[in-house]
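Complex shown without one protein chain; remaining protein chains in place.
Right after this comes chain A.
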């Protein structure tokens, strides 16, 4: 299984190494660094590489490469999924997953890695269990520890390890018992030149934050569960109940977790909240081109569209832009050739517009391709699929928790072809 792990920053420095079996020289990373040098974008580095004696499986997260060294056959997804879990755990413990934060907490990181794998096989990956064994660093705790000499490491086996519900730690106690659910939907869509939908679907996720004492048993039901085409669950959800009754029945982990993700198929008509009229053209003669983009509301269900942003990856030949925006600001990065137009709230009365000229490198041939537009947007208080939570019931505990459900719609991979 996983032999060693190297953390490498985007410039190619190895700043942490951990071995679960015998030590492997960091020279093995050279193969990887070579490929990385060649790749234009870090995303283009193949996740699986073969070297004479080892296999390298890597992920790229938050500008860091997590590179694991493998010696024998192992399902690649197993390793990839685990590496992401490691990154998630860092995120969970330290609030972010960056080079500096990992260096600052190198001992905790090391202790975590030690617990997460044994001989290369995952041992404890549930955040609830890890947190019982190794407490996340807080300022208060570090002060107390230096004064009292107590440690961050628990000396008891976390109860979750042995139970049937390893995701929940025992003896949870809160004075305020609360459970919040965020239903977040992302629209993935490809619109063609004329604004027709080539492909659209909705990907939803229910993020939960539960702070409930004891062992609550929750049941979450939807008004219209039939909408959901495909689902995946946190291990706590009882699949059988979902199959038979279409309700989510579960004993939640403590704290934040992703309860389920779902998919609303493209067969149901997916509402596209905005329309985009665009015209990007380059003249045959003279080194310039024209750009004109207008965005207006389409199917917003009466809600306000916020956080509207358009990103355009211009052809390499475009030197500079000279545009005027009727609303919001735009920036053009000369190095990466990325035009970003930050609009903010969408005004339905006066659709925002961006127009002007593009100057193209003289002598260069007219760019053949037209850049696609990536749209970002947010709509609060709306799940665009129409999914509604019906009720949340709690069994097993006597108190009445405070419950809340929030809806939000975002643009996921929302692309307009030109």
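We adopt the following convention: a contact is a pair of C-beta atoms (placed from the backbone, for glycine too) under 8 Å apart; a residue touches a chain by one contact, two chains touch by 3 or more; residues count from 1.
Simple rule for what comes next: contacts and distances are computed from a predicted model.
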*Of the options "DELLA protein", "Superoxide dismutase", "GTP-binding protein 4" or "AP-3 complex subunit beta", which is the UniProt protein name for the chain that has been left out of view?*
"AP-3 complex subunit beta"
*Per the definition of touch given earlier, which of A:92, A:217 or A:292 contacts the omitted chain?*
A:217
*Residue in contact with the excluded chain [from A:70, A:321 or A:343]*: A:70
*asked:* What does the interface between chain A and the hidden chain look like in terms of residue numbers?
replied: 1, 13-19, 21-23, 26, 41, 43-44, 46-48, 50, 55, 58-61, 70-78, 80-82, 84, 100, 103-104, 106-107, 109-111, 114, 118-119, 121-123, 125, 146, 149, 151-157, 159, 161-166, 188, 190, 192, 198-199, 201, 203, 215, 217, 219, 221, 229-235, 238-240, 243-245, 247, 249, 251, 258, 261, 263, 266, 313, 315-316, 365, 368-372, 374, 393, 395-396, 413, 415, 417
